[in-house]
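Before any comments, here is the structure.
Just one protein chain is left out here, and the rest sit where they should.
The block that comes next holds subunit A.
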Amino acid sequence: MDLSNTQAADVLQLTNIHKAFGGVVAIEDFSLNLKAGEIVALVGDNGAGKSTLIKIISGVHAPTSGTIAIDGKETSFKDATEARASGIEVVYQDLALADEQAVYMNMFLGREKTKGPFGQLDRKGMVQETEDLVKELDVRIPSAKTTIRNLSGGQRQGVAIARATHWATKLVLLDEPTAALGVAETAKVEENVAALKERNLAVLIISHSLDQVFRLSDRICVLRRGQQIGVRETAKTDKNEIVSMITGV
């Protein structure tokens, strides 16, 4: 690997992404670059195409045309597993946690640690790593062995973000991570998101809360009915401008 090149290239480069579902155009000619340690917010009304875009980046949908490059290298993920393998993690709107399983099993879902000649699950090791991680991220849960079902919405989202933090090496995509949360829980999740930036990960976050977007992001990208209206530096714009970009008036 050419290190100088990797450092120079943006973590994520989307170029002229186009996506149609049958006759319905969901994304039209979308281009965006993301750097390491940068938080970009993706905003737009319901049905604008935000979730679709995240699914394209994470390998759930293939773009109809256009290219995706990771660290300057063009890629096309066959499925979410491949995207995960390249260090891209997603925190979904409707989570993606197995409710009846313990926190630590969810943390290692699909990538369980094993030991011994028969490939036994290394529960102790997974519990330990989970305890360390939730402590570090200050996700307050009773224990790593707690069943997800017994956690609050904020705690669950904390677990989902902790999981993404643990496995992401490049990019974290968050689709409305605080949509169902109260004020205090939202604040906690925002701290967790800010911590991703500290770890030099690139972050793309979808949110309907402009207050949140202005608190967290470095740049704001606006979508309206599949069209990319524009990208603004958060420090150089205000809510009025973003609102009029979202609504078109």
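Note that a residue touches a chain if its C-beta (ideal position, glycine included) is under 8 Å from a C-beta of that chain, and two chains touch if they have at least 3 such contacts; residues count from 1.
The rule we apply is simple: contacts and distances are computed from a predicted model.
S.K.: Would you mind picking the UniProt name of the chain not drawn here, from "Helix-turn-helix domain-containing protein", "4Fe-4S dicluster domain-containing protein", "Spore coat protein JB" or "Xylose transport system permease protein XylH"?
M.R.: "Xylose transport system permease protein XylH"
S.K.: Just name the one of A:Asn16, A:Ser65, A:Asn150 or A:Thr169 that touches the chain not displayed here.
M.R.: Counting the whole complex, the residue in contact with the absent chain is A:Asn150.
S.K.: Of the residues listed, A:Glu112, A:Glu131, A:Asp218 or A:Glu241, which one is in contact with the missing chain?
M.R.: Residue touching the absent chain, from the options given: A:Glu112.
S.K.: Of the residues A:Asn33, A:Thr75, A:Gln101 or A:Gln227, which one touches the chain left out of the display?
M.R.: A:Gln101
S.K.: Of the residues A:Ile17, A:Leu42, A:Ile70 or A:Val90, I need the one that contacts the missing chain.
M.R.: A:Val90
S.K.: Extract the touching residues of subunit A with respect to the undisplayed chain.
M.R.: Residue positions of subunit A that touch the missing chain: 60, 80-81, 84-85, 90, 92, 95-101, 105-106, 109-112, 114, 118-121, 142, 146-147, 150.
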